[in-house]
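A single protein chain has been omitted from the complex, and every remaining protein chain is retained in its original position.
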Amino acid sequence: MKHDKSLYWRSLDELASTDEFRAFVEDEFPNRTPDWNDPASRRRFLRLMGASIALAGASACTKQPKELIVPYVRQPEEMIPGKPLFYATAMSVAGIATGVLVESHLGRPTKIEGNPEHPASLGATDAAIQASVLTLYDPDRSQTVTRNGYISGWGTFIAALTGARDAAKPKKGAGVRILTGTVTSPTLATQIQDFLTEFPEARWHQYEPCGRHSARAGAILAFAKPMNTIYRFDRADVIVSLDSDFLSSTTPGSLRYARDYSARRRAAAETPDRTPPRLYVAENTPSVTGSMADHRFRMTAGGVAEFASSIRGDTGATSPEARAVLKDLQAHRGAGIVIAGEYQPPSVHAVVHAINQTLGNAGKTVVYTGPIEANPVDQIASLAELVKDMRDGAVETLLILGGNPVYDAPADLNFLDALKKVKLRAHLGLYSNETAAWCHFHIPEAHYLESWSDARAYDGTVGIVQPLIMPLYGGKTPHEVMNVLNDAADQSAHDTVQGYWQAQHRGTDFDDFWQITLHDGVMAGTALPEKAPPSAKMPEQLANGAGLEIVFRPDPSVGDGALSNNAWLQEMPKPQNKMTWDNAVWISPKSAEHYGVTTGDVVEIELGGRKVGGPVWIMPGQADESLTVHFGYGRTRAGKVADGIGFDAYAVRTANTLWQGTGASIARKARDYKFATTQHTQTMEERDPFRAATYAEFHKTPDFARPEEKRVPNDLTLFPQWEYKQHKWGMSIDLNSCVGCHACTIACQSENNIPVVGKEEVAKGRHMNWLRVDRYFKGPLEDPELYFQPVPCMHCENALCELVCPVAATVHSAEGLNEMVYNRCVGTRYCSNNCPYKVRRFNFFLYADWDTQSLFGVRNPDVSVRSRGVMEKCSYCVQRINSAKIEAEKQDRPVKDGDIVTACQQACPAEAIVFGDLNDPNSRVAKLKRQQRDYSLLEELNTRPRTTYLARLRNPNPDLEKG
Amino acid sequence: MPTETKVSGQLGSLYGIMAEFDDPESLLDAARRARSEGYRDMDAYSPMPVEGLAEAIGFRSNWVQRLVFTGGLLGAIGGFMLCWWITVIAYPHNVAGRPLNSWPAYVPITFELMVLIACITAVVGMLALNGLPQPYHPVFNVEEFTRASRDKFFLCIEATDPKFSPETTREFLEHLNPREVMEVAP
Partner (left out) sequence: MKPEDQESTSVATLDPGPDKVIGPGHDYGTVTDEIGGVVFRPFLKTPPQMFIGFACAFLLVNLLMIAVTWLFVRGVGVWGIAIPVAWGFAIVNFVWWIGIGHAGTLISAILLLLKQDWRTSINRFSEAMTLFAVACAGMFPILHLGRPWLAYWLLPYPNTMWLWPQPRSPLIWDVFAVSTYATVSFIFWFTGLIPDFATMRDKAGNPVAQKIFGMLAMGWRNSARHWARYQKAYLLLAGLSTPLVVSVHSVVSFDFAVAILPGWHTTIFPPYFVAGAIYSGFAMVLTLAIPVRRWYHLEDLITMRHIECMSKVMLGTGLIVAYGYAMEAFMAWYSGGQYERYAFVNRMWAGGYWWTYWILILCNIVIPQLLWSRRVRMSVPAVFVIALVVNVGMWLERFVIVVTSLTRDFVPSSWGMYYPTVWDWSTYLGTIGVFLALMFLFIRGLPAISIFEMREVVHEGEATHAHGD
């Protein structure tokens, strides 16, 4: 059915009329028991899904929204087949926005890129943003309004909700409740406020499972009012992170922070006179931020509080580490940053505010503004209140706008029991998830690429969310749902959002203003103004619980669970342990020995009487007596991808152990759980693929990265080398900047149509990512250094893979690209055997999904979809190289440095990856390769790679190095 | 090989006269005697190769080795040229940074093709020179001749021989005390 286009419609009908399809449709509502691991059943499911979508009118895929949306570079009427258009919009995670540009092929969004104009992005993206385009086409998304699980209609819902509203009118809206996540959208907030002013007795509750509860409470604790903190890493010489993972996407503004921080590191490494920043990290679980630390202090999450108070200055620092850190901070008054982790208790945040003030960092490196949330409340209290009222029967109508409280609310609230008492329950969401299952109404939510909306970034900057495509499944935005409550059901989201800003806009040039805002994706001058905070109250000595500690964190790849059904993210290796398709109980080697468990044991962890079972993973660098578990797994109604994998950590999380709890216990229940990791060897085995030195060593021996015995002189060859006259493409990867966030991996997957293979295949060692990020531990097992090294194809000039290919399916281009000719490949796999870097990937089965119609949408039309039995690998984004060359030719000019940006380079928040022409001595990449830190992987093999690395530099504190 | 190919029987009724022996030695001896007697058109048949028998009936030829040598030479040249032509003329590509004409890599193919062609010529040539396959030959008319492939040895003087006459030749053969002497119908 899937190969012959001409058969397409007919075969769909055939398929749709089969019994299994009907069975499937009937089976739609009750819980399915999926088996992603079984490719067969997965394919069958997806095929059926494909059919149902196509029948539901997949033709809508290429419709443009009827309202005018403004392209980033060209007007839509210029739309030329094969020419992508770029539109600016914004994606919100936990309510906080990041500006993006979306590549659209004939009205079909295919690739997300950062918006250079947007302060939170500056052109960078993280893995979650890259992967969000897959969610748009996810066949598991809910596709119709349902009532009691049966297909219903938007009209029915309007009627029901309006009914409830009118019924509540005499009671001033008593009994009507709205539950949202964190809201930064000015429009949505106003809509809700309008409703609340008309219905004063109604209530608006907010709950974000992994929101900024601590930061909010911490600010209130310190300043008696909510304040938003922004860090200026570009100005910081000394950074002390108290369990703050500010380089990973769990922290709002992380992309910007990573950009600023790595810029400082790069500057110092490139120009001797610039001082490198020094980063101290105190944390219990190795994080990407910890991997960048010059000094990493391993301690329990509870211990961090103690450490915080020991560097508060007034009370003398206790430990030598604390003393050294304090000394360093005091030596850099006004140029230091102390940053508290999102998941540290409020008291720690308060202490940190005080420390930054006493050190004079406040206002210089640490900037305060008003809150970016429209309505900053204690969300836990807010949710608890809602639950209480529901239990008391005081809630008649509950409108859940997004979110999934049944799955992720604190376990002790028993949200579900309370929810069942509500008369009318409506849920708006992308998926018919655990919460939707218990609601009378479920309304499919519009994906942000289908929505009109607005949202604030980490610094308050407003970005307008404009749709790239009509809602595939007639999804609705929260604005439209609120319009129903506000008795304006016929008003579109577009009119609502535009109307709001028209009202805000002073002056007559609104149309220009609106055009420009849409065009740039940023509303000029909406960043919140700086505010000098009142002097912070220092809370008392911070206490710390005793006993085994459990630390709760959003999953490094799928976050709080909202992204669980995204196969790209599921298969993205978690940076720290390269594990895919699972979450685990992370434990330190010492504790593992103490509790007699080992990797692969299935244990039951118990906290405050609540139990959950999951497999153990021994994590080097994890603090002793401290377990880390991640949210986002153990889903039951997430969709075919995520259902039934991993365990649900929310099950033991309570309102007062939001992020960590002590007094836990752990008991083994079973053994030999099979993980699927992409890297089995943890260390470098006395080898040096990753090279690092301290600044001192670097200045003593500048060529440490390329010692004499490893060098291969250029003239060492039996045969004349080829000359690359016109272009000579090359790449430089700066290990000094790379934070190991894996955004490049997913960007590559999105750009190059890389298939997902599933857990079983990953376990066999058949993952397909063209750009892998190697992770190495160096040093003692308990407290090693953590290194990340992105490894794409090296495009060797003496490419060993080419030599052994019997059919010349991989050959060199005139510009030195190691090109893979899929159509010619017969699949001997000899090239992979002979590749010393093992960067080649093979289609052992038909991995590309040829069945699911909806997933065709996400594919990049400029990259061919590989079939079974062929080899594939990084192409340096040859499609981008060629389009840039064509563009230059049209404009009759040579290709300029920077014209060509590979997908990985574009996504990288740390600007660690640079691509360009080595024949141009002034190109950025050529300059980088002239640096002394430049070295090639396995240079001694004389493969002459075009991809080379810049060695990592550490800037340790002399006091601590001696100690 | 005129003897095999020429249709026998100017005398119409006879291909030749054949004598049967028990062991290679007597056959060898008989062949020598026949030759010194002046007979030329004759052939000897034995269940296995007998040293010197061919010479005894005055046969020598080294066409086989000449053919094989030429075959081998052509194979070798062909093999090398094939590789060279592919990589330099027909499908030139930068493969692993190696020069287009990476001749050391062509040696194995050159060698293999040499052996292949040489071997084929050896066998095909041998069969051709022997005039095989040949569906019919008069000697098989002799019932006893089946033992030529088992344990008996035969000498056949053919009618095409100028010195041949049914009587004298028969007498001559009987002098060599064979087991038996018989006529071979054409």
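Labels A and B are assigned to the chains in the order they are written; within every chain, residues are numbered from 1.
Simple rule for what comes next: a residue touches a chain if its C-beta (ideal position, glycine included) is under 8 Å from a C-beta of that chain, and two chains touch if they have at least 3 such contacts.
Being a predicted model, the structure only gives us computed values, none of them experimental.
Hidden chain, full complex: it touches shown chains A, B.
Only one residue from A:Ile220, A:Ala808 or A:Ala884 touches the chain missing from this view: A:Ala808. Summary of contacts with the chain left out: across A:Tyr368, A:Phe415 or A:Phe842, the touching residue is A:Phe842.
The omitted chain makes contact with just one of the residues B:Gly16, B:Gly125 or B:Pro178: B:Gly125. Against the chain not displayed here, chain A makes contact via residues 679-681, 683-687, 689, 761, 764-766, 772, 774-776, 789, 791, 800, 803-808, 824-830, 832-834, 836-838, 840-846, 868-871, 937-938, 941. Residues of chain B in touch with the missing chain: 1, 23-24, 31, 43-50, 53-54, 56-57, 59-65, 68, 72, 79, 82-83, 86-87, 90-91, 93, 95-96, 98, 102, 105-106, 108-109, 111-113, 115-116, 118-120, 122-123, 125-127, 129-130, 132-137, 139-140, 146-151.
The working rule: only the chains that are shown with their structure count from here on.
The touching residues of chain B, counted against chain A in their complex, run 91, 93-99, 102. Those residues of chain A that touch chain B in the shared complex are 719-722, 797-803, 805, 808, 811-814, 944.
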